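Of the protein chains in this complex, all but one are displayed in their positions.
Chain naming follows the written order as A, B and C, and within any one chain the residues start at number 1.
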Amino acid sequence: MNHLIQKLIEFRDQRNWKQFHNPKDLAISLVLEASELLENFQWKSSEQAVREKSKSIEEEMADVFTYLLLLSNEMGIDLEKAVIDKIAKNATKYPESKSFGSNKKYTDL
Amino acid sequence: MNHLIQKLIEFRDQRNWKQFHNPKDLAISLVLEASELLENFQWKSSEQAVREKSKSIEEEMADVFTYLLLLSNEMGIDLEKAVIDKIAKNATKYPESKSFGSNKKYTDL
Amino acid sequence: MNHLIQKLIEFRDQRNWKQFHNPKDLAISLVLEASELLENFQWKSSEQAVREKSKSIEEEMADVFTYLLLLSNEMGIDLEKAVIDKIAKNATKYPESKSFGSNKKYTDL
Partner (left out) sequence: MNHLIQKLIEFRDQRNWKQFHNPKDLAISLVLEASELLENFQWKSSEQAVREKSKSIEEEMADVFTYLLLLSNEMGIDLEKAVIDKIAKNATKYPESKSFGSNKKYTDL
């Protein structure tokens, strides 16, 4: 992923965009791209969207990943370690015995 | 990242959650987590949020990354390749000459 | 709706919150509440969500409406007129002949 981050920073710096890339606006951008990803599924079953919109879905996922990487770089966060840590935390919030086959949030378990 | 995906799938399957993880609901979940990330910046300057909420920001970024990885796995998408391809596409939408130092969307350039 | 706006402003001013209520943070808040509304539908069919989460759905819709009203007040926008105007514009984007029974976006019609 570091190789990707370097490419994204190069693209950003060639356009002199670092001035706009504060963490708050990067977090806003992440939400906007996640919504554009979701737009591919609007008014459709999951299957229809996957069948008709897979290229657009891929491109919006790339945009989400882009802002996630740029924000992690700006914040000095190791994304892979963050996921490992969160899995451990979620294992406590969602014990297998209570959450098996359930679509409930941990606050409702 | 494949190692991470394997860990996330293991967590999911221990809870029998694959039945809920269709691409549409994964895309919804990605938006929800991106919003929870953004909530850390609500009513605050970027600096205040970074100063006071960095642990929570890290955890929400982990959740965003989790759903991005699970969706990429479900769709058979190579996230790193998708970003490389999107950088090339964006280089055309945002030529350096027009976009240098500008915060405008390509449709307004 | 003016009566509602007055009540919301009174609530805000009793807490000295006007200092935080700039349009950008109000727009962020509107997204956050819309996502909390959507969370009620996560991993569920529409029918299951309506059956099990109607009270929470109502409360989140109230939060969305709250920020919409506060933002309209801050921006001096007449929401009812804005909807009437947008219906006229959408009638051009989505002519009945092309959009009848279709779930496509106008750019794909």
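Note that in this section a residue touches a chain if its C-beta (ideal position, glycine included) is under 8 Å from a C-beta of that chain, and two chains touch if they have at least 3 such contacts.
No experiment lies behind these values; they were computed from the predicted model shown.
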Selected residue (touches chain absent from view) among A:Asp25, A:Glu52 or A:Asp85: A:Asp25
Residues in subunit C touching the chain absent from view: 1, 4, 7-8, 11, 14-17, 19-20, 22-25, 27-28, 30-31, 34-35, 37-38, 40-41, 44-46, 49-50, 54, 57-59, 61-66, 68-69, 71-72, 75, 77, 79-80, 82-87, 89-91, 94, 96, 99-103
Subunit A residues touching the chain left out here are 20, 25, 28-29, 31-32, 35-36, 38-39, 41-43
On subunit B, where is the contact patch with the chain that was removed from view? 28, 31, 39, 42-44, 103, 105
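Quick note on the criterion: only the chains that are shown with their structure count from here on.
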With touch defined as above, tell me whether subunit A and subunit C contact each other through largely the same residue numbers, more than half shared, or through different ones. same
Angle of the C-alpha superposing rotation, subunit B to subunit C, to the nearest 5 degrees: 180
Could you tell me the distance, in whole angstrom, between the mean C-alpha positions of subunit A and subunit C? 24
Residues of subunit C whose C-beta touches two or more other chains: 28, 31, 39, 42-43
